[in-house]
Each structure stands twice: as structure tokens, then as C-alpha cells.
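Here it is, the structure in full.
Shown here: the complex without one of its protein chains, the others still in place.
Now for subunit A:
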């Protein structure tokens, strides 16, 4: 890109600048001795062409919509249409969540994003003893197809795209979604959406696992295979760095560990006999957006470029769509403060810019009150408006990849790509992501980063406005969302009624058929779908799989 003589000249004048700066600093020191990015990487005073001297436009960037996709996965990006504004929501009962979804659609939300409560995420019915106190708290309680029918009542499933944050029991919830669509007269090939379905990051960072690694990988590849034939527009996995970052990782670790998980899924699917180009176009990713806009933009660009190279060079993918990394973004929950919660609106706006400048395909913005409780309707609206203001008023969506060519952005993109690649190599040496997780390597790396971050806050090295600087006396916030504790009782009653009403013989039969399939090596999706249609509960279906597969045991280390 750069002529050698010109580069030499720049290097010379940089040297002169550096010497001059040294003089200036003696008189007037800079604010800090070392400047660090949001995730702790050293930031130089100035970036010049010399920082990207090997930069080659064609191989490093190319055009948007083509390999290596650094500048985005679509040729026109947001000039064609905006990212999907997808607000993550769900609480209490299916009835209440259904009301919230209708409200969000009315307010201009373009896709639904379903939050399930913890018992649902871990495959327990609401009447299980371990579900006590948890029903309907962090999301909606779904015990059977009957709940799912209420959840999507009056929402035409051929018109919306739905993302479901569900992992260990993803196959069951997907089956319920397909069954609801059937009842609406919508065939599976019309369904659009995503199931998170990323179990590896559950072992690493989020904790809602059920089965041991191997059984989980089988369920995931079963879904890949089933959907490639029956639900072709469905994104079968959202390989998630979000939770890895929330657990305390750096930006480069987020990319490295997430893509290493991605590699594990691709390898598992290939091992199960699938052709890479049949399932790879339906893989999608999920990243976090923290406050350091520039580092985050570089992170998304690095992730796209690295994945494209991995798919092409390592897996021999042929289809362009297999190489293009599409991703959903959520603003960083852990960056929100319980102190002066209004400030969180500003943080979310900054993070929204990061995601959009980085080329996200869909975005969930957090609400200001989320360090305190689940968001209220009002606070969710402000969060959604934040996206709309960035989309319609800021102008950043009018040209593709506007920060490209910035010396800092390109140098940082390269730096994150290289650092992420180092983690991937290390994980390869350990035998792949599932092994590295079983050994606790990934968890340990994240834990160290999280601890350093906390230390930096407590020593004042890292400033969090309103928390460790610019503090004020505050009244406790009012009007937080409270989930009615009677939800648990209500759900229990619904399950009793369901069990009295349904054909229990048929349920038993379908569950036994599923058991048999689990013991063999057939694709489990059709069996799960049959059980769901007969109104077997989530807990019953996962219970059968628990009995056959066993449960994952976490390795705890500090």
C-alpha cells in the first residue's frame, strides 16, 4: 500500500516527533504513563502508516460482501437495510411476555429475542424442587408446547424472526417453535431466527449446561443436520463470545475463544459426516460491545477476517456464505453501573455506535436499570430508541465500514487477529476447545483477566464514572420491575392441568421412543418433535436425556 521511500520518511518524522514529545512530557506530563484500551492492551500515542506497513488493501480488506469480509458481510450493509433491532425480553409467564413482545413490535422492534428463565434453560419444569424461587425470574417459564403457544399467540411466525437464548435444551425449544408454527399453518421452511445452541460457552462462562460435552455436541450436530433439510432459513447456532466477555475476558480473548468454539462445532459436524458448505452458512456469532469504541470496532473486523481465513484455509469451505461471519451484538451488561443508572444510557449509546461501526447484523441494547433488576417497559423503550437514533440520525449507517483505513483501526484489527490466533493455536495444542475447557485452561485465562480488571477499578487505575469517580449521594432507584412471586405457583398449576388433560399413554410412548433413539445414534430431532407435539414437558424430555447421557460436572478452580 505504501511506497518504501514515503514510509522511510514517515518513520523519520515520527522519530523527530517522538523526541519532541519527550521534551514536552518533561514539562507537561501526559495524564498517565501508560494508556490502555478497554480490555487492557497498550495504546500508542500516535498511529501512522508505519504501524501498518505490510497492510495490503486487497488481501486485508477487500470489498464489503467479499472475502475476507473485513469490511462487512453485505456489499451495501446498512444502506440496504438497518441491522435487526432485537430486544431481548421475557419474564414471568408466557402471557406477560407475549404482551411485552407485542409492545416491542409496536415500538419498531424488528425481531424477537426470547429470554427464558433458569429452570427452562437447565431443562427443569417449574414444579421441580431446584426451580424454587427461580420460576419466571430472569426470563419466561416454558414448560410445554402449551406455554409456547401462548408466548407466540397473535404473532405470525412467518413474519417475524425470533432469536431464542437457549442452549442445553435448544433442540426441545426449537421443536416447540416448529410445532407452534405448524398450528399457525406456517411450514418450517418459512421460519427465520436463531437458537443460541452454543454449549461450549456454557461450560466456559455461563453455567447453564446439562449434559456432558460429547452428548451436547451430538445434539448440536443433530440440529445442524435436521435444519439443513427441514428448516433451511434457521440459524442453527449463535457461537457466543458475549458471555465470555461478560465473564471478564479481554477483547482478543473474546475473539480467540469464540472462534475456537466455532472450530470445535465445525469439526464435530464434519466428523458427523456433514459437508462443511451445507451447515456453515447457517452458523452465526454473538459478540459483546463494551465502551472502548475503537477497540471494539477492530474486534469485529478482526473476527470476520480471521473466521473467513479459517473457513477457507482450514476447512476448505467453497461457498462464500460459509466464510462470512454474521453476528448479533449485545451491549455489555457488566459495564453498567448500579450507581447513577441514568449514565448507563450514555454507555449503551457508545456501545451501540461500536456495534454499528463494526458491522453487526442485529443488536440488542441493554436498559439503564439492568444492574439493578430486569428492565421496565419504559427503560426498554429508551434502549430501543438509542438504536433508532444511531440508525436514523447519526449518519454512521450511510456509508460502509466508515472507519476503515484509520491507522489505529487497521493496526488494532491486525493486533487482535494475531492475538486471537495465538489463543486458537494454544487451544489446538491442548486438543481443541472441549478439551481445553475440561482442563480449565479457558476459564483460568478469563478469570485472570477478570481479576486484573477488578484490581484496576479498585486501585483507581481504571475509572468508572459514578462508581469510583464523580460519585454522588443517591436515593435508591424507584419503579424497578418486580416479578410476582406467585408465578411459580401459577406454572405448577398449569403443569398439573396439562398432565390431567393430555394423552399420557401417548406421552409415555413418545418418551420411550426418544430414549431408544438416545441410546443409538439416530438424529434426535424427529423424536423430540414428536414428544413435544404430544405435550410432553421440557422436564420430561430433558429427563429422559439426562438418564441416558448423564450430567456434566463442573471443574472448579480459582
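To be clear about the criterion, contacts are C-beta pairs under 8 Å (C-beta built on N, C-alpha and C of every residue); 3 or more make two chains touch, one makes a residue touch a chain; residues count from 1.
FYI, contacts and distances are computed from a predicted model.
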By UniProt, of "ABC transporter permease", "RNA polymerase sigma factor", "Cobalamin B12-binding domain-containing protein" or "succinate dehydrogenase", the chain left out is "Cobalamin B12-binding domain-containing protein"
The one residue from A:247, A:436 or A:525 touching the chain left out of view is A:247
Per the definition of touch given earlier, which of A:122, A:324 or A:528 contacts the omitted chain? A:122
Sole residue of A:40, A:62 or A:477 that reaches the chain not shown, by the stated touch rule: A:477
Among A:66, A:339 or A:406, which residue is in contact with the omitted chain in the full complex? A:339
Which positions on subunit A touch the chain that was left off? 118-119, 121-122, 124, 130-134, 137-138, 202, 206-209, 246-248, 334, 337-339, 371-374, 447, 450-451, 454, 457-458, 464, 467-468, 476-477, 480, 483, 485, 554, 556, 558
